[in-house]
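With one protein chain withheld, the remaining protein chains of the complex are depicted in position.
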Amino acid sequence: MLARSSLRATRAFGAARTGATRNAQRNASTQSSSGNAAGWKENTLLTSSTALAIGSVAWYYYQFGRPAHAMTPAEEGLHATAYPWEHEKLIKTFDHGALRRGFQVYREVCSSCHSLSRIPYRTVVGTMMTTDEAKALAEENEYDTEPNDEGEIEKRPGKLSDYIPAPYKNDEAARAANNGALPPDLSLIVKARHGGCNYIFSLLTGYPEEPPAGAVVQSGLNFNPYFPGTGIAMARVLYDGLVEYDDGTAATTSQMAKDVVEFLNWTAEPEMDQRKRMGWKVMAVGSVLFALSVWVKRHRWSTIKTRHMSYQAPASGNRTPYPGQMHRR
Amino acid sequence: MAGFLANFYGQIVKRNTTFLASIFIGAFATELAFETGANGIWDQINKGRQWKDIKQRYMEADE
């Protein structure tokens, strides 16, 4: 690689050198006084310094400039297809109906292995559920109370301020139950994975019927081309008709995957609707403000910019004028 | 038009206090109008996607 790049570099120098020589000759011919004796020295100096400069840049790029890939493409996983997510457009909110369906998919499918530890029940009120629905949902779970007078910790039904409970007590329990693989927490998973929504959608819907010929799949793992390393502990979970949506949407695999991905994007960015709404307002006011500020600046400076300063040298003699001699008539 | 402008100038702009006061009142009114208008446009663009558009379905189902 180095040899090849340096070869290419020398070829480039060759071109540069002939150009330089021609230039130098042209210069020499125009300058009648300079002799030809110093010409080859100058040429050599010019050529060698150019070669040194280009060569050091090439060497530096070769050493430090090339991208370093830690993994092979198979280890990286197949690049996820870019889907036209409606909620990722600049002026679109989440589809809250989809959020509600996605939450249902999470509760009925994902939550048996994956926690959602950063989402309290109060946040789904007013985004995808009514207060009563969320309360009923929270009360299905039990939480520890504060220690009572005897120091005992009792159980109480959940409240809106409680967080969605994790399926396992701790990471060790989760690993033990899942063949040593830890199901990641899903609260921020859309932000935490390269490719975001596209990756998770591709992963959920990308399980082939059976692994392609020649693929090595360890026992206990499943083949998914989108997962880095292709061997994923999670099996395919979404099948047509797995859940029954209360708004009558047909629960196909891709529909469920889309809904749950949008829901997971909401858990990662619950402020997105507000952010986009505010962003557009700020851009609108800000652009008007910018235009006005340009106008006001020109207005304020117009008296200064159009000022005319005039200096008339004194008529008498050839003395060098200096400012003290400025005068008006 | 010119008469109106001259009147407006004499009444409001000439005195700094009234000019400043009218600027702040105007800013307040502009903010109200802008917020209402911008939110209206936003809701129009996102019609049917926000919770307030679909909650009616589930509120009724509760009762």
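Every chain is named by a letter (A and B) in the order it is written, and numbering of its residues begins at 1.
The criterion applied here is as follows: a residue touches a chain if its C-beta (ideal position, glycine included) is under 8 Å from a C-beta of that chain, and two chains touch if they have at least 3 such contacts.
One rule holds in what follows: contacts and distances are computed from a predicted model.
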{"item": "Per UniProt record, name of the chain withheld from view [\"Cytochrome b-c1 complex subunit Rieske, mitochondrial\", \"SKP1-like protein\", \"Proteasome subunit beta\" or \"Ras-related protein Rab-4B isoform X3\"]", "value": "\"Cytochrome b-c1 complex subunit Rieske, mitochondrial\""}
{"item": "Candidates A:52, A:182 or A:296 - the one touching the absent chain", "value": "A:296"}
{"item": "Touching residue (missing chain; options A:122, A:175, A:193 or A:236)", "value": "A:122"}
{"item": "Residue ranges of chain B at the interface with the undisplayed chain", "value": "2, 5-6, 8-9, 13, 19, 22-24, 26-27, 30-31"}
{"item": "Positions on chain A where the hidden chain makes contact", "value": "120, 122-123, 146, 159-161, 285-286, 288-289, 292-293, 295-296, 299, 308, 310, 312, 315, 328-329"}
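The rule is short, and it goes like this: only the chains that are shown with their structure count from here on.
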{"item": "Between chain B and chain A, distance of the C-alpha-averaged centres to the nearest whole Å", "value": "35"}
{"item": "Parts of chain B lying in touch with chain A, wherever the complex brings them together", "value": "34-35, 38-39, 42, 45-46, 49-51, 53-55, 57-59, 62"}
{"item": "For the chain A and chain B complex, residues of the former touching the latter", "value": "91-97, 100, 126-130, 132-133, 247, 273, 277, 280-281, 284-285"}
